[in-house]
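Beneath this line is the structure, given in structure tokens, with notes to follow.
As you look at this complex, bear in mind that one protein chain is not there, while each of the others sits in place.
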Amino acid sequence: MIETQFYSVKPTDLNALETIYGGKIVDLIDSLAAIIARRHSGKTCVTASMDSIDFVRPAKSGDLLVLKTAINKVWDTSCEIGVKIFVENQETKARKHLASAYLTFVALDENGRPTPMPKIILKTKEEKRRFREAEDRRKIRLARKTKIRE
Amino acid sequence: MIETQFYSVKPTDLNALETIYGGKIVDLIDSLAAIIARRHSGKTCVTASMDSIDFVRPAKSGDLLVLKTAINKVWDTSCEIGVKIFVENQETKARKHLASAYLTFVALDENGRPTPMPKIILKTKEEKRRFREAEDRRKIRLARKTKIRE
Amino acid sequence: MIETQFYSVKPTDLNALETIYGGKIVDLIDSLAAIIARRHSGKTCVTASMDSIDFVRPAKSGDLLVLKTAINKVWDTSCEIGVKIFVENQETKARKHLASAYLTFVALDENGRPTPMPKIILKTKEEKRRFREAEDRRKIRLARKTKIRE
Amino acid sequence: MIETQFYSVKPTDLNALETIYGGKIVDLIDSLAAIIARRHSGKTCVTASMDSIDFVRPAKSGDLLVLKTAINKVWDTSCEIGVKIFVENQETKARKHLASAYLTFVALDENGRPTPMPKIILKTKEEKRRFREAEDRRKIRLARKTKIRE
Amino acid sequence: MIETQFYSVKPTDLNALETIYGGKIVDLIDSLAAIIARRHSGKTCVTASMDSIDFVRPAKSGDLLVLKTAINKVWDTSCEIGVKIFVENQETKARKHLASAYLTFVALDENGRPTPMPKIILKTKEEKRRFREAEDRRKIRLARKTKIRE
Partner (left out) sequence: MIETQFYSVKPTDLNALETIYGGKIVDLIDSLAAIIARRHSGKTCVTASMDSIDFVRPAKSGDLLVLKTAINKVWDTSCEIGVKIFVENQETKARKHLASAYLTFVALDENGRPTPMPKIILKTKEEKRRFREAEDRRKIRLARKTKIRE
């Protein structure tokens, strides 16, 4: 299931070039993804990682951002969430891609220890594709972690 | 040259688990890296991308964060900046790794168009290693972009 | 059409009793309703009035708020938007009513003058009921304004 | 007794039209009224309701807002507070009406239960008029609540 | 004339010791004094200096701060404003001294150049004493500036 949320860019979100700064975009992504992870699991969830993110185009004050988010795959105590941000044209409603990110979250119990998360049920072709690709990205993440430890 | 900056975690930076949330950490990283890119280039710089980031351990209110940052490589109009965050123990001054990130910034002229950035001069072995690794990461980024376009 | 948005209560939203303060709730309502008015009209919209609001129950840090919103009726250059806020139980997903509000927005052109807004198309029984009730509330608002002027 | 407080509109209070947004005005009203209720009762107070509010005119960055507030009537464990906001002209000191609101607050003891509030002593004609009108507004509020429950 | 303003300490104003931090207190003082200077002069005013400040006692979340402020003396294009902050006991209304500060403000015209400010009229003994003492403090300030230049 895809959740859609809106955000109107505020004067306080801008850098010296009068465009929204990267850190604010990531903040929006992380906050929303944390809500989605928590609603799915019924547990408090913390961000474990965020995959690389490209900032495709800028957004300015008053721009309407549309954030689309989905849970791609659930492992034992963690899940991958994908977030895609668009800028929506006020008059035509046309949406242009701003940035995308994949985050992993871990569900925690009352003692702050990882705890199981319910699986997701795949229905559409699209959901199955996202499920498969999440596993691919996971392998890259694990390889990355192994490399850091070495 | 490595710049070291400090940040004391505030009550407003915490999630429901009373630890600093991922979006805030990325915000700190992005703000600092933007300053470093701008000081080096003498131009306004915008974030073009951020590589994957793992949140290794949590930090709580009052914790002192130490952010170490360096320009790894400069290409024509862009550069890679690495940021490493540690939590510093108040009494022993021992530092534990919290998260690391690599960001690319593009320098812009008055019309918002990419403009050349001065090269960096490599002195130490360490700087030369970071320079080489930055090129490797760039190849992965370009491959990623090509894949997204296809 | 009903839009659903989420908000996770932050430590910075709390009063001395550790519950979310009334002003923050109204701020959330107003921000979201402004986005809905603007998306419907394709114009910048400003709040003209907010009907009375009762704060039925408190919410605390980490609580998940669910905001449901709908455009009830469109007049020439203004519309009424209804917002209902619930607290969602993390485990059972049961929702309890926190507060409700009706706001009117005016669409403005580039010179800041009221400008026409497209009408809404009523489909369901529920939408037709909200449409009728909006007109009743409008009469009360106009009577109120007349009284203030006298 | 009427308390007068000042507020200078900041760049962070503005919407895309560069005027102060409705949610911020209500936030200012609620914060101030909560202080007044608390100073009168010597107890922590929470907002129970806010009557309808009309935003009569806009205010822009740097505008000086004057908030005038008074306790109109005290019932057993609650009271009604009226807040009137004006924009003050910097040179002439002429004040123009921006918005008005009536809020009810409930005093709470250490266990968060409603607790008695001291009565107010009426001296002026003006105070007696506000006292009578507060009772009229209360009847409307109670009727509203009864209707919501049905 | 003495203006009295209130401020309720928020969770976001606290340092790691759960008391309001010095920078926030100075921020409150400066914001209020700027409003007073501007209302008196009818011009935009900027802070030129702030005399030494001692933080006599701490304040915690939910504490009610009372800020009393007065214009002590007006010179050609500048004035001295005194601000005294107290913590008010919720039940007894007893006020304890938190900090005091003297600030100087310069009035600016549309081009950002110093512009004359209207004089104040002294009525009470207290006002005359503050007027004399302001002149003494000014001499110290000028001596300080001369020393810095040398």
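Points to keep in mind about this one:
Letters are used for the chains, namely A, B, C, D and E, taken in the order the chains are written, and counting of residues starts over at 1 for each.
As a working rule, a residue touches a chain if its C-beta (ideal position, glycine included) is under 8 Å from a C-beta of that chain, and two chains touch if they have at least 3 such contacts.
Owing to the predicted nature of the structure, the values given are computational and were not obtained by experimental measurement.
Though it is not drawn, the left-out chain touches A, B, D, E in the full complex. Among E:34, E:67, E:85 or E:98, only E:34 touches the chain that is left out of the view. As for the chain not pictured, it touches subunit D at residues 8, 10-12, 61-62. On the side of subunit B, touch with the chain left out of the figure occurs at residues 3, 5-6, 8, 31-32, 34-35, 38-39, 42-44, 62, 64, 88, 90-91, 93.
Although one chain is not displayed, subunit E still touches it through residues 15-17, 19, 21-24, 26-31, 34, 44, 46-55, 58, 103, 108, 112, 141, 144-145, 148.
In the analysis below, only the chains that are shown with their structure count from here on.
Common neighbours of subunit D and subunit E under the contact rule above are C. A repeat of the D-E interface exists among A-D, B-C or A-C; more than half of the contact pairs are identical by residue number at A-C.
Separating the CA-averaged centres of subunit B and subunit E is a span of 40 Å.
Shared interface positions of subunit A, i.e. residues touching 2 or more other chains, are given as 8, 31, 34, 44, 62. Listed by label, the pairs of touching chains are A-B, A-C, A-D, B-C, B-E, C-D, C-E, D-E.
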